[in-house]
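Note that this complex is displayed minus one protein chain, with the remaining chains in position.
Labels run A and B following the written order; every chain starts at residue 1.
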Amino acid sequence: MSKKEWPLWEVFIRSKQGLSHKHVGSLRAADAEMAVNNARDVYTRRSEGVSIWVVESANVVASDPSEAGPLFEPANSKAYRHPTFYEVPEGIKHM
Amino acid sequence: MEKDNLEVLDRNFQDKVDREIKIEPKDYMPDAYRKTLIRQISQHAHSEIVGQLPEANWVTRAPNLRRKAVLLAKIQDEAGHGLYLYSAVETLGADREDTIDDLHSGKAKYSSIFNYPTLSWADMGMIGWLVDGAAIMNQVPLCRCSYGPYARAMVRVCKEESFHQRQGFEIVVQLMKGTKEQKEMAQESLNRWWWPALMMFGPNDADSKHTAQSMKWKIKRHTNDELRQMFVDVTVPQAEQIGLKIPDKDLKFNEETGHYDFGEIDWDEFWQVVKGHGPCNTERVAARRKAKEDGMWVREAANAYAEKRAKRNKKAS
Partner (left out) sequence: MTKQEALFEFLLRKADDSLIIGHRLSEWCGHGPILEEDIALTNIALDLIGQATELYKYAAKVEDKGRTEDDLAFLRLEREYKNVLLVEQPNGDFGKTIVRQFFFDHFEHLFYEGLVNSKDERIAAIATKTIKEIKYHLRHSSEWVIRLGDGTEESHERVQESVTALSRFIDEMFYQNDVDEILIKEGIIPDVKLFKDEFYKNIEAILEEATLKLPAENYQMSGGRKGVHTEHLGYLLAELQYMQRTYPGMEW
């Protein structure tokens, strides 16, 4: 009991309206309210944020880096998903 | 078979490092790399936390409201920096509280500078100017460290720390503009802090056992002596400009090299403090240990309450 640590939380901050929340780091907190309060005190001391998300680290599911090949490389060969793949005759505008 | 595999992995790892591709937490990394990082980052984190204490010693005696607020904000930043760094340590699979227990048992080290006492208000100036100044020299290159979470933490730290050195220098400048007593207070303080500040860069390159490997791994970008020289070169003119005398009779600008030559550090003192025999080693660690022990019931209570509430919520739903 005495050795039990507070759980680890990942902190995400929206730096201003219009931007998405971005991961900034982690911290320890016993419960969700405390995690939000601590995130405010630790990660927004210089007005870095307008909104905070906290997620218990244990609940984050990550992709496996050794699987990076099968997961991400197939996308490299699909150049047709990018606009530069297509030829547009010279002189054509607004495309 | 397995050995070959490991060799390939190690080679790929070094190749990534050489190409300046950052290593991220779940990527393969050699065991020694992980251990080195855990040791270095946790030491760095401990330094921030222990580093709160010498300055906290003057919070209640700060001479005016502005200085009091600035000093508090600065010490608070240090706690924040410790936290960012512990976060980086935890991405390596080390537990923050375990590394803190290592600090408390004396197994883990922290920057020796914080084992020196703060005996006058001028020391708040010297710590900001010299100690944070030296820390910045060390930390700026760490923003490009090969390990992603450490590098990102350092970017944050460096950004926030830029005010620390300035506020310290401002304190010193104010003293040097003041009365005779104030000037003496500043000089006396510099006399005590100058050499320990130079020691912050660690042993000479020839005696630094980790440097070569750390540079290969791009955890470190400059050697101890390079950084120390950079620090002396920028600091000496600052001291002269405000009328302080550096307590080193061998200090002299070398026209040939374009750098300052300076005297030999008292390495006996350095190793004595590293080994735990500095003026405040015992007090610093004791204070941290006491904070953790005194806080035990608080942390337990918060855990117990969180559990109770989770149970109640489950019942209700």
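Just so it is clear, a contact is a pair of C-beta atoms (placed from the backbone, for glycine too) under 8 Å apart; a residue touches a chain by one contact, two chains touch by 3 or more.
Not measured: the values here are computed from a predicted model.
Checked against the full complex, the candidates B:Gly106, B:Gly178, B:Gly243 or B:Gly276 give a single residue touching the omitted chain, namely B:Gly178.
Interface residues of chain A facing the missing partner chain: 6, 27-31, 33-34, 37-38, 40-42, 45.
Where chain B meets the omitted chain, the residues involved are 49, 52-53, 56, 59-69, 72-73, 75-76, 79-80, 82-83, 86, 121, 171, 174-175, 177-179, 181-182, 287, 290-291, 294-305, 308.
The criterion applied here is as follows: only the chains that are shown with their structure count from here on.
Mean C-alpha positions place chain A and chain B at a centre distance of 28 Å.
Contact residues of chain A toward chain B in the complex are 1-2, 4-6, 8, 25-28, 30-31, 34, 42, 45-46, 62, 64-66.
Across the complex, chain B meets chain A through its residues 24, 26-28, 76-77, 80, 83-84, 87, 90, 95-97, 153, 156, 160, 296, 299-300, 302-303, 305-306, 309.
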